[in-house]
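Shown here: the complex without one of its protein chains, the others still in place.
Presenting chain A:
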Amino acid sequence: MTAPPALHLSGRATIDGAPIFGPISIDAPPGEWTCLLGPSGVGKSTLLRLLAGLGDEVAFDGKVAAGDGAPLGGRVALMAQADLLMPWLDVTANVTLGARLRGMAPQRGRAREVLGRVGLADHAAKRPHALSGGQRQRAALARTLIEDRPVVLLDEPFSALDARSRALMQDLAAEVLAGRTVLHVTHDAAEAARLGHNVLLMTAGGVSCVTPPAAPTPRLYDAPETLGFQGRLLRLLMEAR
């Protein structure tokens, strides 16, 4: 992995003339985990897709850049709410999909190592339909990890999981993605309170920065300062117009 760059996006986006967000400006520091917290429909996914080089349907008037000035293309991995596993491939083949899509030999050894890290060592030969929702998201995380990109964009990847699986996935993701520039879109104040080195609050009024507790991430879900911060985020969400 090359050195993780900072991320910057500023401007406004429309789709077919309808405003989606902005004008706003967001920055994610290099090598840190930044949560972008906001209610559904404020344009979080659209923003993330722009950073990933997607969103052909979006008319974007502004600037997307990496802190080091080099292009972002090829340095980004994306993990969405849907696991996007191919049902006709087993877990190993799903995890090594990127290499094969680029015409390179799948790195089976790396796949085994990464699957071990996410706790799927015993499921490498299974098809996705034989996995639980939590295991499927672990496989998607392994697929993201093996890409070894310095920038990782997460679009509510844990929101479909039950509370326990979600907390476990948050711990795992914080561990394995440490050191990368992570921009994590979520609508869950508790999740932002646990994971963000930085928390950006995105509402219809714009984006503001909220300083999280000093405790290292992943923060304990029942620590008073985590709960207090979660409550504060929720209040800010409720009071936003």
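What we mean here is this: contacts are C-beta pairs under 8 Å (C-beta built on N, C-alpha and C of every residue); 3 or more make two chains touch, one makes a residue touch a chain; residues count from 1.
Keep this in mind: contacts and distances are computed from a predicted model.
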{"item": "Protein that the absent chain corresponds to, by UniProt name, given \"Molybdopterin-dependent oxidoreductase\", \"ABC transporter permease\", \"Transcriptional regulator PadR-like family protein\" or \"Succinate dehydrogenase / fumarate reductase iron-sulfur subunit\"", "value": "\"ABC transporter permease\""}
{"item": "Of A:6, A:54 or A:223, the residue in touch with the unshown chain", "value": "A:54"}
{"item": "Contact partner of the left-out chain, one of A:97, A:189 or A:202", "value": "A:97"}
{"item": "Residue among A:7, A:26 or A:76 touching the omitted chain", "value": "A:76"}
{"item": "Hidden partner interface residues of chain A, rising order", "value": "49, 52-54, 73-74, 76-78, 80, 82, 84, 86-88, 97-98, 100-103, 147"}
